[in-house]
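One structure is given below, encoded as structure tokens.
What you see is the complex with one protein chain gone and the rest in place.
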Amino acid sequence: MSATLETPLEAPRSQNPKLLTLLLKDKVATLAALVLCFVFLTAVFGPMLVAEQAREQNLLNANAEPFTLDGGWLNFLGTDPLGRSVLARLIVASRTTLSVAVPAVLLSLVIGSLIGMWAGYHRGRRETVVMRIADIILSFPSLLMAVVVLYIFSPSSANLVLVLAITRIPIYLRTARAESAELQSRLFVDAARTFGTKPTAIIFRHVLPIILPTLLTVATLDFCFVMLSESSLSFLGIGIQPPSVSWGLMVAQGRTYLQTAWWLSFFPGLAIVITTVSATVLASWARLATDPAQRWRLTLPRHKRGRKEVK
Amino acid sequence: MTGFLRRRAVTSLLPLIAVLLGVFFLARLTGDPANLYLPVSATPEQRQNFIEANGLDDSIWVQMWDYLGGVLTLDFGDSLRTGESAAAMALRAFPATLQLAFSTMLIAVVGAVVIGSWAAYRPNSVADRISSFLSMTAASVPDFWFAIVGVWIFAVSLGWLPTSGVTGGMASWVLPVATLVIRPLGVLTQVVRGAMVSALSAPYVRLARSKGAGDLRVVTHHALRNAAAPALTVAGDLMVGLINGAVVVETIFGWPGIGKLMIDSILGRDFAVLQACVLLTAVSIFVLNILIDIGYALLDARVREKVSA
Amino acid sequence: MLSPPIRRSRGLPKVAGLLGLALVASGCTVANSEYVTGGGADGLRIVLPQEPPTLEACQSSLTATGVVVRSNITEPLLERDPDSGELEPLLATEWEQTSPETWTFKLREGVTFTDGTPFDAEAAAFTIDRAVNSDLACEVEGYVFGDTDLEVEAVDETTLTVTSPEPDPILPLRLSFVEMVSTKTSTTEKVREPIGTGPYRVADWQAGQRLSLESNPGYWGEVPAYKNVNYVWRAEGSVRAAMVANGEADIATSLAPEDGAGELAVAYANNETTALRMQADQPPLDDIRIRQAVNYVIDRKLLAETLFEKLAQPAGELIPDGIVGYEPDEQIWPYDAARAKQLVDEARADGVPVDTEIRLIGRNAQFPRITETIEVIQGELAKAGLNVKIEMMDTNAQLEYQIRPFPKDTGPYLLMIMHGNQAGDAAFTLDQYMLAEGYQSSWGTAEFDQKIRAAEALVGQERQDAMAALWQYEQEEITQYAYIAHMSAIMAKSPNVSYRPNSASGDEMRLAEMSPVS
């Protein structure tokens, strides 16, 4: 009855080192994580190093070709129509880009998921009301919202975040609601109810951990979408305002030069692609790694992983 | 089913009014259109006339009531820019957008199902990795970039296709649809693949396999149906995006759709047209959502049948 | 000269592959053929940046409307030759000033509108009344006549007198903007399709898609070379250029150097001049040293040679060559960043609030590379020690700042403007942009107003000299503007079409001047 065996019980705490070893076993996911780290570090520290160079105009060296060191290493990726270093601008832009995309995604993720889980858990009228509100936001032209917000308030990063976040909330709302509505009828949720656990606690203890991987997958896709939306707003002239610069703005401004100076929009476009692909890869890895039922797959060599399950 | 439809129609009415009012007020926050439509010399009297003629002098609440009253009698007002009936303009532009959206979605769904199933069938094979990488990449490239590069490669350099417009017959559809389809195809392929991987490892699919069901049959009859629900959600959201205006693509290709009309009326402070456009798209998005819910119900019933059978 | 057709890059093959995939998926490949913006052998296809919102003749001062309507569908009494600047007869054969306030016009006989009604003095009087004296609030009224009403009288069938309240030496020039329309046209509202006397008439307008004109069989003058003309519109410059390159259009307008028209590009001076307007009543811009500093930091020569690809000329005044009142020896403000900084520092020492945030407002897509231009200026101003924030706006938002009444509590702002004097006389420019209370002027002095009024009352060489002298005075004493450059426009033209664009082509593209190359 009172057996006292000394076994460590802090299972969750011992998970982190395990995750890291798991990650290191997966080369592709490790690479993705490294790329993301690099992007984040660049966004944090890069602008300190090259902010001046990114602003430095030299009209006499406009649209210089990339892949030559004639203009110094900063011009290795070419220069823009004002003769600024594309590389330096990419680095400076990474901060703006992330400081718009990350808060926008997080904000919509948090708000949408919380409301969605709440509505799905309680069902009934609350659910209907929330879903119709999601319909309203979805059927509202985000462009109009952008024009209005950016017209009334100035087109600052914060307002851009606001617009993008609001328009993306329904995505999480719907996903979270659907999954939560399904989960609230599960037996382990019933079990928690029999303990007298409050709905909020159940949502955080049982619903959230299960739908979080799905939400994070949606969020990584959305991360990409938000960067592209920001770019589209720039295409229409209501995005990030120069002299601030974001990857989206660079792509949008560079598009007119696609034939004469392809590097202007190619490199920022590549930056968006690499970042979002890395995020997607890491997210799908994390989805497996955080699911105890699936984690074993990651311990297999990559090419064998899928086979096993279909046999 | 009819009860469900009736309930949804009723519960959708209030949100539609909310959308309408939202657009009504938001649009008016973007400034007085007088500068756009009056000559620079406009005297205070002329400005006053303009404002009165367009009912902009009443309090915003009176304007709102007038507008709602008009909507009830299907009178959406006239365009400031062209003087035409706003409803007529919106209705004229909408089919172009719908055609574009539906053909895009059709190709995206078929493509995603084929590529996604194929990739999921042998997860982590070379084919799977290539298609995953391509679909991820495709989903993260701006559409205007594809559009402009596409025009130069396929229209100008190769001369296979017209650059733009709607009058070139089938050929003029290729570039806009190809540009639009890339992102939905990429996203949907990933969704289908993910859902298929888990569906293929679900007990009842394994059961079907062990009973000797052929590979193709397993994929089409068992796994695909189960994978359809998440795909339907994402496809619905993507479709909403397409209906709500493929603004960029319509702008570049001169496609006379609702997205272009909407951005033109936003920039032209053409409130009546904007409101008509938004109401039209909102109604169709609500209808779409109802269709998606019906789709879920059908899928649900079938999946349940399958599992219990 | 502008750009090679297409440069294969490392990025392109991948994209080509992807797009190819999509193509194969959709199962269509079509040989390059007549994709139809219209026409056939005797048709001409033109691609514009935007659809005309309306073809109402009295709105033809709007570029988008005028470029289609003017001298194609409708015609004025007389027109100004954009090269010589001389007025030439059109629907009026001769005219003279019969009293200080009155001009008498002799009208062409045997002209009918396309609806069959005859063109006579009655019709001319009707049109002028409708455009200038009515409550329609026509663009032409605002742009050309201000709040002046005219007294019009049809003396007999071919004689028309027009009387202005004050003597007006350039009344005929003003009237060259009034496009004659049939008396059956509504007087209470604007119409979408005008009935004119021009060489073309509207055949078919598929809103959103295309506009077709056909030649007017009853045209009084020479029959134009093309029977049918189709207009389409594409917002993206590179697509317009591609359409001409691809043989889908014969003429594409409003291109940027980088749009890739290649050898098909034709550049021409287009009467437009860019400038920064300074809100001179707002500190710190109320201090002339700050306004001078703004002028010193703009390296006009460098901008013209690099950013504008030598297609623009540094400007020291708001009108280009060819306009009455142009000063040929323009005084171009020298680039002197050090001097600018010194001026700002001096002002700061005198307690001028130079650190106040100054807004630098531009209109999206107003001219090619406007954002780049504004970024260059912002960068230089920042170096001079001013706190400048860029704001790019859409047209409506920017117009609120450009046109009186200006919005209140805006703080100091610099407004990028582009002015095109379509009329050929500086009076139009001076009234709008230079008078202290001008519709598009932020500030001025009574003394300057007086000089402007005096110059405008003169005629002939005296008028030219008096007006030309105003520009230096403005630079030195008023300094409301920092003139930047006289601009050029680029159009792409198929080798099959013979046409020589002129400075008015952007506002009035005469189809009758175009013909097939045989």
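Going in written order, the chains are labelled A, B and C, and every chain counts its residues from 1.
Following the convention adopted for this analysis, a residue touches a chain if its C-beta (ideal position, glycine included) is under 8 Å from a C-beta of that chain, and two chains touch if they have at least 3 such contacts.
One rule holds in what follows: contacts and distances are computed from a predicted model.
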| What is the missing chain called in its UniProt entry, if the choices are "Diguanylate cyclase", "NADH-quinone oxidoreductase subunit K", "Dihydroorotate dehydrogenase B (NAD(+)), electron transfer subunit" or "Dipeptide ABC transporter ATP-binding protein"? | "Dipeptide ABC transporter ATP-binding protein"
| Chains still shown that are in contact with the chain withheld from the display | A
| said: Using the document's contact rule, name the residues of chain A that touch the chain not shown here. | reply: 1-5, 7-9, 11-12, 14, 186-188, 190-198, 201, 205-206, 209-210, 290-293
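The rule we apply is simple: only the chains that are shown with their structure count from here on.
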| task | Determine, using the mean of C-alpha atoms as each chain's centre, which chain is farthest from chain C. | result | A
| remark: The larger set of C-beta contacts, choosing between A-C and A-B, lies at A-B
| said: Based only on mean CA positions, could you tell me how far chain B sits from chain C in angstrom? | reply: 37
| remark: Here the gap between chain A and chain B, centre to centre from mean Cα coordinates and rounded to Å, is 22
| request: Please set out, as single numbers or ranges, the residues of chain C touching at least two other chains. | output: 5-6, 12, 238, 260, 394, 397
| For chain B, what residues touch not just one other chain but two or more? | 30-31, 148-149, 152
| query | Can you list the residues on chain A that touch chain B in the complex? | reply | 128, 132-133, 135-136, 138-145, 147-148, 151-152, 171, 174-175, 178, 217, 221, 224, 227-228, 231-232, 235-236, 248, 251-252, 255, 258-259, 265, 269, 272-273, 276-277, 280-281, 284, 302-307, 309-310
| Of all residues in chain B, those that touch chain C in their complex | 30-33, 35-43, 46, 49-50, 81-84, 89, 92-93, 96, 107, 111, 134, 138, 146, 148-157, 159-174, 177-178, 181-182, 185, 251-254, 256, 260-261, 267-269
| query | In the complex of these two chains, what residues of chain C are touching chain A? | reply | 3-7, 9, 11-12, 237-238, 256, 258-260, 299, 302-303, 306-307, 364-365, 369, 371-372, 374-376, 378-379, 390-392, 394, 397
